[in-house]
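Only one protein chain is missing; all other protein chains are in place.
Labels run A and B following the written order; every chain starts at residue 1.
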Amino acid sequence: MNPQAQVTTLKIDDREISAHADQTILDVAIENGIEIPTLCHLEGLSEVGACRLCLVEIQGTPKLQPACVTRVREGMEVVTHSERLQKYRRFILELFFTERNHICSVCVANGNCELQDMATTLGMDHVHYPYLYPNVPVDASHDLFGLDQNRCILCTRCVRVCAEIEGAHTWDVRGHGIDSRVFTDFNEPWGESVTCTSCGKCVNVCPTGALFKKGKSVGEMSRKIDFLPYLKKMREEMK
Amino acid sequence: MRSEKISPPSEDKRWKIVDTTMRRKGYVPSALIEALHSTQEAFGYLDESALRYISASLRVPPSKVYGVATFYHFFTLRPQGKHTCVVCTGTACYIKGASALLQTLDKNFDIKPGETTSDGEISVLTARCLGSCSLAPAAVFDGHVAGNLEPQTLMEQIARLKE
Partner (left out) sequence: MTREELDAIGEKELAASQQVKHRLNVCLAAGCMSLQSDAVLASLQKNIKERGLEHECHVKGVGCLGLCKAGPLVAVEPNGVMYQHVTANEANEILEALDAEPLAQLALEPALPFFNRQTKISLENSGVIDPERIEEYIAQGGYAALAQVLNELTPAQVVEQVTRSGLRGRGGAGYPTGLKWSTVVKAQGAQTRESVQKYVICNADEGDPGAFMDRSMLESDPHRILEGMAIAAYAVGANQGYIYVRAEYPLAIKRLKIAIRQAERAGVLGSAIFASPFNFHVELRMGAGAFVCGEETALIASIEGGRGLPRIRPPYPAEYGLWGKPTLINNVETYALVPSIIRNGSEWFANIGTEKSKGTKVFALAGAVQNTGLVEVPMGITLREIIFDIGGGIPDGKKFKAVQTGGPSGGCVPKQFLDKAVDYETLTQLGTIMGSGGMIVMDETSCMVDVARYFMEFCMTESCGKCVPCRVGTVQMYNLLTKITQGEATLDDLALLEELCDLVRNTSLCGLGQAAPNPVLSTLRYFREEYVAHIQDKKCPAGVCKL
């Protein structure tokens, strides 16, 4: 049977909800107006489940599960907001803030940043872990855009949009662990990239001020991401 | 199948080995790690021309090749010294004094793991476990394992390398 036709009923935060069997918990939650925090997820891109903010509790499952990749099951009981989850989400967010140098007051994306918004949403008013203060560079070699590693949270949205939608695979992640960095081609300056089409998709999907349009000053950067679900659909039609 | 022939970065005969590896795998993109292994084995490290050649031959995007080459500890993008000394820092060796060995190297040659002496003679590397834990602490000198090392015997082994 086509899974789309299969209707499943489940409970999210004590609400009875019906869904299609191939949907993720996040899809269903969004459809029903239940907000689950996310950073690495972006409608139209593949899921990686890396930011861990969308973790939810599922009855009978000892481990927390990411809502963005976990499929619904018949009779599933999901808790998306609990004291424990809120605490973990706040702590995870704090870890993001300690990892690089996020100084909002001088950032082009100030006021237009998903990381900043998330801090507000989760009520994170201070960071109680030590900052790591890495020494990371800014790459301003591209004519139109810039990359500020100080703001990167390694969500890999840029990597995915470039590979999956633009088809260029200009971006990837090098190194591993705490030394992971997004980069282009053979790690030469972005401006020298042979594969980059300067389409700007990566800049548009970046949740923070890590990828930015040149010539903007503090707080001026804005993005558009509505093209994504649309393009994804069109690409699927073509295949 | 591949239409155009991509030629290796240089006339160096060792590219034949790399070519053979890739050909045997039918130039599929998934042969990337094997191609990197084969290149490093032939040349001792992966330089940019090698990465470009592999990228073009297997038709793997440049950033993917570079991302993979830098993900794995085993691959190195810099040339190594004439000799290598790989000190095991696995658990057994650690509790039996691997750090004292590394300190000895630092004190005598001013090099830390991953570095090469300024004269290009010796590179010091670390390994997670050589599988010779019963001889802890152990190290590999140019491919030859020696166990039960102490700072003094370590220096003797190094001296022997240079001979």
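Just so we're on the same page, contacts are C-beta pairs under 8 Å (C-beta built on N, C-alpha and C of every residue); 3 or more make two chains touch, one makes a residue touch a chain.
Bear in mind the structure is a predicted one, so any value in this text is a computation, not a measurement.
J.: For the chain left off this view, which of A:Asn110, A:Gln149, A:Ser180 or A:Ser198 is in contact with it?
T.: A:Ser180
J.: Give the residue, chosen from B:Arg23, B:Arg78 or B:Arg128, that touches the chain omitted from the document.
T.: The single option touching the absent chain is B:Arg128.
J.: Just one of A:Val7, A:Leu95, A:Leu144 or A:Val194 touches the chain that is missing; which is it?
T.: Within the whole complex, the residue contacting the unshown chain is A:Leu95.
J.: In terms of residues, what is the contact footprint of the unshown chain on chain A?
T.: 48-52, 55, 63-64, 66, 69-70, 88, 91-92, 95-96, 98-99, 128-130, 132, 153-154, 173, 175-180
J.: I need the residue numbers on chain B that touch the omitted chain, in ascending order.
T.: 29-34, 36-37, 60, 64, 67-68, 71-75, 89-96, 127-136, 138, 144-147
One rule holds in what follows: only the chains that are shown with their structure count from here on.
J.: Could you please state the distance in Å, as a whole number, between where the Cα atoms of chain A are centred and where those of chain B are centred?
T.: 35
J.: Hey, which residues of chain A end up touching chain B in the complex?
T.: Listed in rising order, the residues of chain A that touch chain B are 163, 168-176, 183-187, 194-195.
J.: In the complex formed with chain A, which residues of chain B make contact?
T.: My answer: residues 48, 51-52, 61-67, 70-71.
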